[in-house]
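Note sheet for the following structure.
Some chains omitted; the rest stay in position.
Chain lettering (A and B) follows the sequence in which the chains are written, and residue indices restart at 1 in each chain.
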Amino acid sequence: MDVRPDSRIGRNAMLLALLGNEKLEPVFIKDLRLQGYIYCQGKTGSMETQKVVAAIETAARQNQVIEKDLYRETHALYHAIMEALHGVTRGQVLLGTVLRTVGLSFAVIRGKPYSSEEEGEWVAVALYGTIGAPVKGSEHEAIGLGINHI
Amino acid sequence: MDVRPDSRIGRNAMLLALLGNEKLEPVFIKDLRLQGYIYCQGKTGSMETQKVVAAIETAARQNQVIEKDLYRETHALYHAIMEALHGVTRGQVLLGTVLRTVGLSFAVIRGKPYSSEEEGEWVAVALYGTIGAPVKGSEHEAIGLGINHI
């Protein structure tokens, strides 16, 4: 299947999160970079929402997807993460507080999804994994995507 | 890239919504059916949330993904749609009421995602598209996934 990255930053991010490194052919990653995207991937699992937020923020900073010394970039990323968590949690952005846990793969991509140069850079946060009771197997899949200008 | 459907019903649904019919190789669809999934796909765009809900429900009924004369199936699907809309709307399940519109591809899949036969059938609703101002181009991508036992 010809699954290639294109200008759709959210789709690219979700493919990264859904397919993971193991499934993605090198050509996907190469294409992504050729188009000027920078990105990072990771995994995080917790009953504490703040740990999920922290894991994504830390990965994005350590991989230079966002500039850690600029608050405006942290702010852009934070709201994108919150929006992605709405998709995962579907109503109340709560995990352990309502007795559930997540195991998530994430991808954070930064780039220029619009053809006009003036639209500048945007960030997409994609989450894919499971949500459920803190009991192995008592869970179903969950997905979230957050997008913000940066 | 070896993008094949597997037991992960949500991932399958999201790939259908993300990649669309044009990108999906026949082998993906064949594999999906071989694994016992039934599904439908469609597109819907509106400023009215209820029209989005209705478009997905109608497609799922007309394609026999859910049994239209059973309320329990309608109920399962309705909640899966609502959960998917949380991902798309990220906070308030509102479109025109807050001056925004969506253009979405959707997929509804039904099948048995768990290895134990007793876990029975589940439904996944995946949404992928754009959300934004009612002005062409003033929009970004949005994604939602809802999963329910049926």
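Heads up, the rule we're going with is that contacts are C-beta pairs under 8 Å (C-beta built on N, C-alpha and C of every residue); 3 or more make two chains touch, one makes a residue touch a chain.
This is a predicted model, so every value here is computed, not measured.
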With 2 of the identical chains in place, the whole complex in this file holds a copy count of 6
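Assume only the chains that are shown with their structure count from here on.
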Seen from chain B, its contact residues with chain A in the complex are 1-3, 8-11, 14-15, 18-19, 23-25, 28, 82-83, 86-91, 113-114, 122, 124, 126, 128, 137, 140-147
